[in-house]
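Part of the complex only, each chain left as placed.
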Amino acid sequence: MSPIDLALANILSPMVLFFALGLAAALARSDLTVPEQVAKFLALYLMMSIGFKGGVEVAKTGLTARMVWVMVAGGALSLFIPVLAYGILRRISKLSAIDSAAIAAHYGSISVVTFVAGTQAVAALGLPYEGYMVALAAVMETPAIVSALLLAHRGAVRDGADVSSQESTSALMKEIALNASVVILVGSFIIGWITGPSGLARIAPFIVDPFFGILCLFLLDMGLVAGRGMREGLKHLSWPVLAFGFVMPLISAVIATVVAWPLGLSLGGTALFITLAASASYIAVPAAMRLALPEARPSIYLTLSLGVTFPFNLTIGIPLYLALAALVAAR
Amino acid sequence: MQTHPKKRLELIIEAPALNRLLDILDKQEVSGYTVMPVLAGRGRQGRWSRDGLVGMAGQMLMVVCVTSDHRVPALLEAVSKFLARQIGIVAISDVEVIRTEHF
């Protein structure tokens, strides 16, 4: 399939259409909502499911040296992308060092839902992918925060601003490392690994069969939330910052493509590697930023990550990353 | 029936900062507090509602704390220093309770 066919197939898939429905409903001010606790449950389900399935795959193939390299490469990307993002933001926008660092943290970290949508796009093409990509998602979640805090500190000192935090960084890092999504992803991954295909067989009617449908419903909610965030938040974004929300994922994707080259991942795995790098966090990192950098404005970083980059990745990004992956993946 | 004057603090605080706030209350040795859910609101940062949120950032919570008058100054000092950097408000009012030893 050509990249354009890929993009079309993706955009007309039920998952993207349900996202669009949510977006449209929110923008039209419909009172449609997915109840909060149910949305949390759907997210939990999706992570439990991809974690478990990833673990079962690893149980089949066993540990390889490549796995370690992939984790190292992903962790390095999560550390490095914020530096780049910060540099770009400071150059193109008038945002303070602290706002810029907070945004940078989001783009170095990852979005699990974007990753899950990526797995479905990959699966729709019949492509397999390495099971440990799920573990990579967990690995890439936190390093970006460390980078960003260092950047904020250096930048603020230069600006003469005060970021002396009441927070101990180590306490915060521990909290982030044990945040719900990391625990359920890694925990389910390990359980899948231990119980293997026989465990999967018993649990599959729950975590495999309805997976795609539940993702659709979850994306309906994501569309509603993103749409409501846009309605309130877009006015807070200047043009350069808005543009950043579209361009930064592409830059991350290109870098990730280069980094993925020597890793020898399958086509599906490479696409997911790129997708992770290009995705931006909107759950774990914002909460961490409220504690570590309370002066940074959530109306900016949340709107950018959730209202701009997430929809972009879901619709156009993922097929593009598939096309990029085709250039470098092992076959 | 005999009642005793106390102060009631009502704090509205962003969810990610809740545990830090409770630690402050603990350190001030208040006898207790109660955390309540919040659905939506408006402040200087504009309207928000749970339906427009994913994750904790942006979500507010209410903390109610009934305590003795003599604790209030130190408590307010600590809380206001904390609120200088986090999103939130505090309102203090007079209440009467029946079991003074409880507070």
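Think of it as A and B in the order they're written, each chain with its own count starting at 1.
Convention: a contact is a pair of C-beta atoms (placed from the backbone, for glycine too) under 8 Å apart; a residue touches a chain by one contact, two chains touch by 3 or more.
Please read these numbers as outputs of a predicted model, since none were measured by experiment.
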item: Whole-assembly formula, with each chain kind represented once in the display; value: A x3, B x3
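Note that in this section only the chains that are shown with their structure count from here on.
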item: Distance between chain centroids, defined by C-alpha means - subunit A, subunit B (Å); value: 34
item: In the complex, subunit A residues that touch subunit B; value: 26, 33, 36, 39, 166, 221-222, 224-225, 228-229, 231-232, 282-284, 286-291, 294-295, 298-299, 302, 306
item: Complex contact set, residues of subunit B against subunit A; value: 14-17, 20, 45-58, 82, 85-87
